[in-house]
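Notes follow the structure.
Of the protein chains in this complex, all but one are displayed in their positions.
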């Protein structure tokens, strides 16, 4: 199996272009099921002017790789993609994406879900929102930490 | 909320191009989470030369629309896409795709999973595989029918 | 009444659809009528557990009444996705 495609980048990306590149790799690996998750900058309170993501350069790729490897030991997976941006981004822009592929649809779904749960709470990214009212760090939700218990 | 985008077509499609078109609609609808599932023709036994999908023209779109509407009543969803091909297709080609969008990632995942479970067992499509050994209709798996009980 | 057949049921019977006059009041009665016609019908309907039925394009049951139904479709369990 190919090693996971892990990218941590400042540049914007097109989720569709990523899925176009990913799908043939999945097919060639014998997968019949491809699941993708894309996270977008959302203007929750209204008036969001931008989102800034800080990360821990030395640790980030390592943490993502560990999460991807854990997924590949749990499920029969073809290629795995994890792509996460840092820096400044505007509302509605894609922040990150994961894609999984498997011979079985349940495995593809579960693996993508797993990657997202662990990425949320175990990969060193922090979001800061800028609105008319000022800047504030997004607080972690208790349910994000709780979600990890689904995978024990 | 926009009505679900339901397409039943013979023509090939590009899952990436679909995701590129879907993602901005999701963002504009206030969704922060986009999930896609793509099904590919898989050469299970080796030697698959083609897959043929028969469907029930009058019923198919109606059944897909009903499944999509059930999903939108269960979860807070932005746009919903269900695209399914019929006719002849080659190994590794995309057969079908669903995409969901929601403010919450769990809702986007669950809705896509739900759409797939119901599409598998409640939408009138039948697959026939052609190999060197001849043609054969793909048999429904008991676990596909069982999967529906997850959503009671 | 229009009757449609799909997948291997269509192949066994050798027809995608046909117009039928019937006094059957339920799907089960209709199936019995069809199966009594010819060997190929009997063969197609030999295992009802492997067959699904739709009445006017809605999935239904074999004991459902046929009152007012204009289109009956028989097919194997679906295998899309």
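Letters A, B and C name the chains as they come in the text, with residue numbers starting at 1 for each one.
Please note the rule applied: contacts are C-beta pairs under 8 Å (C-beta built on N, C-alpha and C of every residue); 3 or more make two chains touch, one makes a residue touch a chain.
Please read all numbers here as calculations on a predicted model, not as lab measurements.
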Displayed chains contacted by the hidden chain, counting the whole assembly: A
Full-complex contact with the absent chain, from A:7, A:50 or A:128: A:128
Residue ranges of subunit A at the interface with the undisplayed chain: 39, 53-56, 58-59, 62-63, 84, 95-96, 116, 119-128, 137-140, 145
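The rule we apply is simple: only the chains that are shown with their structure count from here on.
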Whole-Å separation of chain centres (CA-atom averages), subunit A against subunit C: 48
Subunit A: positions in contact with at least two other chains: 105
Numbers and ranges of subunit C residues touching at least 2 other chains: 81
